[in-house]
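The other protein chains are all here in position, but one chain of the complex has been omitted.
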């Protein structure tokens, strides 16, 4: 049985609907088959739209390290864009329970620790995430060329024309995002490829338009449904802790004020209580001794595990206070401790390795 | 004998000149041959101008229903653009006999009932339709992303350069429309393909220019002559009542103040008085019992019939008062009543079905 | 021997250098070989630069007549652009000897007689022609869509970078023209293809850039040298009177204040005095009886002859006073008098017809 660490919910779901698997991110680094899907999907795009701006294609290149911060930088997908191996997500971070001051503190800490990637979406906190991000960027006056802002087109309003991936919505939706962000352009705009109502050609042409207009530097696409696009976009890994599932938070019951108790998080609640959720939770428990040996938390071990995956350019952190952020950022030091032996131990626990089957026969 | 319901005048005309048939809209839904024409016409365009913005291609996709209004939404042609199954035409609606206040009332009612499509043209009421539409949109302050505005390039002035589909006229004509509409862009601009003086390549390039400049989201083309383009554009069905012909208004004489008595409506007058007009009128009379059974008017039956046609994305309503508009809008409830049996009865009356021939032998 | 009427100097020159012949304009309408050159030249352009804005290709379409003015309108080349069969050139018209008031009078008369084409160039009167044209257009406030302005890139200054057809000069040169003209765009910009220093690809790309930027609606190219481009551009025939040669002005001596006595008109002076010039002059004398019979001047006969040539969209008039302009404009009435018999007579005099050879044997 395969269990991935970072994207638990996708893996679980993929058993019933195979084609929803994250195609660009090998779960735990071993799932080569998905990489093969990527190769199959990309050439038709390039062949069919030879003069259109094509989306980012995932493939990590050389890593460098910031002198002052120790932050790692990698190319985002196959592009030349260099992003920090941690990005700051704004889904949780700038949610309704976070004050503007806290959000600014989180961004400042992240930026000063070398984080150069800030991820948002028109849908996060009904546009408030974009507004908060834009206000902070304006106040801090960091050079525009020193950071990367990404957003996602999903839905922007109640009207029928404000949904899906029609040319009209892509262009108007991104314009709305730019206004809220008070930016002339985002660095990357992502689109959800699951809108069966919009032909791929229309999406590619609309994205090329926004690129040519200078409203975005790059665009990306994904094959995931509404919920999934919030969870993992492009080659960025969101929520390495699978929204707390891994840390065992929800093992017995759903705590008040935790994400699983929020409106719209039914899927999280259901998963926590499901048979598979419980099986997975018991596997996670086996990781605790390893974390203790490495003198880190299971959370940090999970993030470090994500960071070492070949297809992962950046792990998006969704934190709600500065302690969490610092804990997550320091996972970078756990990365160096992931020796082949430790990796082998974790693989055996998760059951991800192909040769695990032999072991389980024994 | 084939008689269509919605586009009576095109069908009559098509007998003498086959290639003037609306290619994208099966008359009454059964005329598959026209759909075939569409398929033949489109590929050369895509092949010849691979990097140009291509026009909308008609093919309806999934239908959704507005929660508050019950309005149906469909994709316009093969695009991802979602339009209400009713659009408000401004040819009649904003004509010279309608005050600005009445026009505003009509638009407000339509919008609040879920209509998101407003159709105009530089030629309607000599530009006044566009000005009125623009003034109302400005006053109402609806979000630009919540509605769709379409216009048509036909002629814009007395000068020789202000006619036809030269690059100069397409660009300058659309600029004029945008000024009158007080909009930065229209959602769709339609061009009449019958201008033999302008090569197709020039039209495609000019349309691509206006798309790339952000003056329009989409463009469409049609094969119809001057009069025809006003009657049915793209996959939108105009004047489902064939300007009153179907309702029997002109069966005996032309009433004063009715459209057929207006200047420029000679064709309507001629048609009403023609042999074929009279034949058709007698067929329409046979529909009255069905309308009575469904507890609706023949007008509503006609509109519902249009709505169920596969190739029809939106039916453009041309009304001159609020009662007419409400009557037309409520046709949507008749749609559900069009059971296979009712449809079969109407087909037999209209003589549209292929198997009608067998019946007529009997 | 072939003698053309309108472009005497090109024809004379073409005997020594065949490839300088106007390729798009059959001299007198019979020179099919040149048309063949056009066909050979155009396809490679379209094939090599499939996504670039291609220049106008010459081929006249349907002619219409202005109701109020009787002016004839034709498509310029193969484009959809409708131009009056007379254009007002500004080389002579807005030269140094014409006051601004006179220039305005000439333009007003022309426009009111249905002329919608005004031709200028950065080089005419060292930019003064463009400035005068721009000032008059601004003052008169004619609708921008009601007329066509053409200019030509030749040279714009003393610097090495201000000559030729480099991308830099095409873009900067046209910007300069637009500033002088006080226009946002010209309708057509012509480039001289004889600049061996600039590769054709660079010219095509630069022209596509100015089209995409909205600085011009169309572009055209020609194969002629510096002097030639002033004489005949695209499918527009300049100076049908060959600068006075045909009218016999210079038959015996060069009058003071005539063009041939101006600086830079040495070629005209030389031509007038050459053997071929004299031969041609004697032929022109034979046309006088025909002109008398048609109750027109030889000048008017010459212009009418140009107008009936198949490849000619518009004849550019270079006049220096209102009488000349009115005389030229009224040539349109001579056109109807050019019966097959008259045409045959003129052909025999000019020796243009292939079957003339047989006649000359007789």
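In order of appearance the chains are A, B and C, and numbering begins at 1 in each one.
The rule we apply is simple: a contact is a pair of C-beta atoms (placed from the backbone, for glycine too) under 8 Å apart; a residue touches a chain by one contact, two chains touch by 3 or more.
The model shown is predicted, which means the values in this text are computed figures rather than measured ones.
**Student:** Under the definition given at the start, what are the shown partners of the omitted chain?
**Tutor:** Spelled out, the missing chain touches these shown chains: A, C.
**Student:** Can you say which of A:88, A:148 or A:301 touches the chain missing from this structure?
**Tutor:** A:148
**Student:** Out of C:114, C:164, C:220 or C:318, which touches the unshown chain?
**Tutor:** C:164
**Student:** Touching the absent chain: which residues on chain A qualify?
**Tutor:** Given the touch definition above, chain A has residues 50-51, 53, 61-62, 64, 66, 73, 75, 78-84, 116, 143-148, 187, 211-212, 214, 217-218 touching the missing chain.
**Student:** Which residues does chain C use to touch the chain missing from this display?
**Tutor:** Chain C touches the chain not shown through residues 50-51, 156-169, 171-173, 176, 195-199, 202-203, 205, 209, 212-213.
FYI, only the chains that are shown with their structure count from here on.
**Student:** Enumerate, in label order, the chains that touch chain B and chain C alike.
**Tutor:** Per touch definition, common to chain B and chain C: zero chains.
**Student:** Using only Cα atoms, superpose chain A on chain B and state the rotation angle in degrees, rounded to the nearest 5.
**Tutor:** An angle of 90 degrees brings one copy onto the other.
**Student:** Starting from the Cα centroid of chain C, hunt down the chain whose centroid lies farthest away.
**Tutor:** When every chain centre is compared against chain C, the largest gap points to A.
**Student:** So the centre of each chain is just the mean of its C-alpha atoms; given that, what is the distance between chain A and chain B in Å?
**Tutor:** Distance between chain centres: 45 Å.
**Student:** Enumerate the residues of chain B that touch no fewer than two other chains.
**Tutor:** Touching at least two other chains: 50-51, 212.
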